[in-house]
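Before I ask anything, here is the structure I am working with.
Shown here: the complex without one of its protein chains, the others still in place.
Each chain gets a letter, A and B, in the order it is written, and its residues are counted from 1.
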Amino acid sequence: MKKRIGVFLCWCGSNIAEVVDVDIVIDAMKKYQGVAHAEYYKYFCSEPGQEIIEKAIKEYKLDGVVMASCSPAMHEATFRKAAVRAGLNEYECEIANVREQCSWVHRMQKPEATLKAIKLISSMVEKLKMNEPLIAASSPLIKRALVVGAGISGMQTALDIANSGHHVMLLERDPAIGGHMAQLAETFPTLDCSQCIMTPKTVEVSQHPRIKLITYAEVESIKGNVGNFKVKIRLKPAYLDRKKCTGCGVCIEKCPMKVSSEFNQHMGKRKAIYVLSPQAVPNKPVIDRENCMYLKNKKCGICSKVCEVGAIDYDQTEQTIEEEFGAVVVATGYDLYSQEKLGEYGYGKYKDVISGLDFERLNSASGPTAGEILRPSDGKVPKNVVFIKCTGSRDPENAMPYCSKICCMYTAKHAILYKRKVPDGQAYIFYMDIRSGGKGYEEFVQRGMEEEKALYVRGRVSKVFEDDGKIVIWSVDTLSGRKIEVKADMVVLATAIVPRHDAKDVGKMLNVSTDEFGFHKEAHVKLRPVESPTMGLYFCGCGQGPKDIPDSIAQAGCAANKVNNLFSQEKLFGEPVVACVKEDVCTGCGLCVAACPYDAREIDPKRKISVVKEALCQGCGACISVCPNNASELKNMSMDQVFRMLDQLQ
Amino acid sequence: MQYPYFPGCTLTNKAKGLNDMAKAGADILGAPLKELENWYCCQANFSSVTDNLMNHLAPVRTLIAAAKEGQKLVVLCSTCYYVLKRVSAIMARDEEKRKVVYEFLEEEYTKPVEVVHFLEYVRDEVGFDKLKENVKMDISVLAIAPYYGCQLLRPSKELAFDDPFEPSIFEEFLGALGCESVDSPFKTECCGSFLTTFSEKGVEDCVDRVLTYAGKNGAEAVTTSCPLCNFNLDWAQKEIKNKNEKFNNMPVFYLTELMALALGIEVPVEVWDEHVVDPRPFLAEKGIVKRTAL
Partner (left out) sequence: MNESILPQEIKQEIKETLKKCYACGKCTSGCPMAAEMDFPPREFLKMLALGKESDMLSSKTIWVCSSCQTCYSRCPFEINIPEIIDRLKAYVYKRKLSNKEKPTQVLHKVFLDNIKRFGRIHEAGFIGEWKLFSGKWFSDLFLGAKMFFKGKLAIFPEKIKKIEEVRKLFK
């Protein structure tokens, strides 16, 4: 219990002194029990003002300080530092807000304002009497990050962390890195080749001394907290010793089993032993268990026979490793909305109705047509191509309500790419709005219209059907009010971006909350866009919401910076004002454990009472409001203190 | 399990081919259709105006009557199915409306009756496998395009009959009967409906599309479960042919007529007489029915 408290009333120029009678207040406080010293000054926040405080603390041997001044949001830190310089703990300095909560709002009621100031200060004196010096708890910090997903944003975030000097493990579910960007042909608005601009990054990622790249692996479980996550990782069997393999590709060449290629959007074939693409990193194959004849029924075995270094290992099994990390960045990316659900567009029914990603593969030099635009049904060059935007997007009743953000731009790109390869062709684009916010984006769309004569028609398509080898589109031109029928050779659907099909489950496992669609939910949508509410978990890329490459890169850098911020500390210091447990009252009911948003509460199995993990506690007070026995308290904000404060305010 | 059966006005008279053949077929399949004791006209046009209770009262009356006889009500005519099912959906979700109905009819709408279409009845209560077992005549030479129309499918959330874009129950039914079913892009589009009373051109356009595309995809005939669709598809052909020489006429069957053929039921002459485009030459040419027998 503090007995020698100092009260310092700041005039704040005339802000406080003009309304509150400072002499009366000082007189009253001097007489207040437990107050050893009281004085006023024109500006305590000024340097001479701070010196006055420091001097008084020493001179009067004060054990606590109440600053009657402006809001703590303004100068709490200033005054606490002054108190620390004079030898007090920072939590032995409290602020009574007599400016915002008193003088400013009671300009016309001066006598009452003076009385209120006395009450506010007395109340703070009562609180301070029972304050304890607090020191933030610290916990060890493992300065190594895990990045889940090696698409463009995952790779970028891994590079940014690694280049700051920290170690990173980069995990990829597929056999090779690059994600969807590896599938793209050219990129808007500059039309540079996707592979060309990405290859430096894939190579750097694979060769970086501080990045450990693990492909064909998935996170199985995650435990622990910020600074110390324990992650179990499942390594899928590649049936191949990657250390021995030279990547010569003979096994792939000789494998007799042809399977539809996921990377080529099922428009081409791959073998049962395969690499994702010719530029794949790592360029070592894996065997697809489902389709390998040897693994299924011990027949074939050709790949093993032709491998000169004996890298094939049919006996490989799934392995689980456990690693420790201080922070985790989730960059799991996106899928396309299942277009089979959009029956009116005939995807899946008509071969020449394809998705935007399919069209990228048709345009890609490494794709199934070696970059020629040939329609899937008969391999002919389509002379009329219809692009339909917003398929699955902006359709709250039937599909996804949101805008997928990138389709306007990539459709403009598609039209331009198409016209370059088929100069006598015509592109029709059915749109509702053209959303081209972004540097150079609007100009790019205009270029498609003016130079490449892409015909934009405002209207949503309602029916697509086949007739004599053509795909017929029923739509409308809402600007002229006319119903329109177009006979096209091929239809490209700009399909909605959705989270990975298993995003909700993965989110749950990683402790990253997801929204109603499965996109990651931010701690604050504007101010903390890459942070999860759980400390130490960050995300970037399309897993958080639809975005283009520049945005993904920017967000990746942001997430890396958050990790670096975390890793810049030697130890992890938590918030000193944390919850504590009155151990003799706690019954161990566990309500606080369930209520805690930061995983900072647990039941001690031996004593059967709740304990606080101080490094994680943020002092939010959720546990205090749910505790049925008042056994949970915030430090320096006990029930006792609150009631004493209230007494003074009556 | 036997459920009450609602034939509707048209089936009791004009669309005999639909009704009589359904009953005969159901008898053979061991799931006879027992006509609902007290049924009222469905009013043939569902009033979408949800607060227009007057237009919903007659179907409600039928539903109340049906509830006394079973949990399900079997309906064959697409229009009746559409009206009864939508009204039952309104009644199921709107307690307010149930109260008004009670005040008006002094009879309570309590037990919800599931309105099922004949196709669903055959699939769920008989089974398409059993239907297949009962087939007596090989009609595999017939290439038939099923025509769903609007009233079985839309609005799909309310009717929940089948996939609104790629329905398959009709194809499965035809498959069980042993004939080839032909897909066509307009099988779920409108036939022009009641506009037949004044907008011939609108109806002709619709029918032309439906039949032309069915033909292009290899169909020689179409089949429906809706008397109004059947009428439009059948009658409009003459005028379409007048305007366009190249148009190929095509018989329009009720699904139950095909079922009767496959099950070996003797189809009375009057039933064939109801058709505008006489299917007998077509059937004879395919060897399904001997010319002399007709």
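Heads up, the rule we're going with is that contacts are C-beta pairs under 8 Å (C-beta built on N, C-alpha and C of every residue); 3 or more make two chains touch, one makes a residue touch a chain.
Bear in mind that the values here come from a model prediction, so they are computed numbers and not experimental data.
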Among the chains presented, those that the missing one touches: A, B
Listed residues B:164, B:215, B:251 or B:279, member touching the removed chain: B:164
Residue touching the undisplayed chain, where the options are A:293, A:476 or A:523: A:476
Per the touch definition above, residue among A:166, A:180, A:284 or A:463 touching the missing chain: A:463
Missing-partner contacts on subunit B, residue numbers: 9-10, 12-15, 38, 40-41, 43-50, 52, 54, 57-58, 61, 104-105, 150, 154-156, 164, 189-190, 192-206, 227-228, 231, 235-236, 238-239, 276
Absent chain, residues of subunit A that touch it: 344, 390, 394-398, 432, 458-463, 474-478, 481, 483-484
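Following the convention adopted for this analysis, only the chains that are shown with their structure count from here on.
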Centroid distance [mean C-alpha coordinates] between subunit B and subunit A, Å: 54
Touching residues (chain side subunit B, partner subunit A) in the complex: 163-166, 185-186, 189, 213, 216
Partner subunit B, residues of subunit A touching it in the complex: 343-344, 349, 463, 465-468
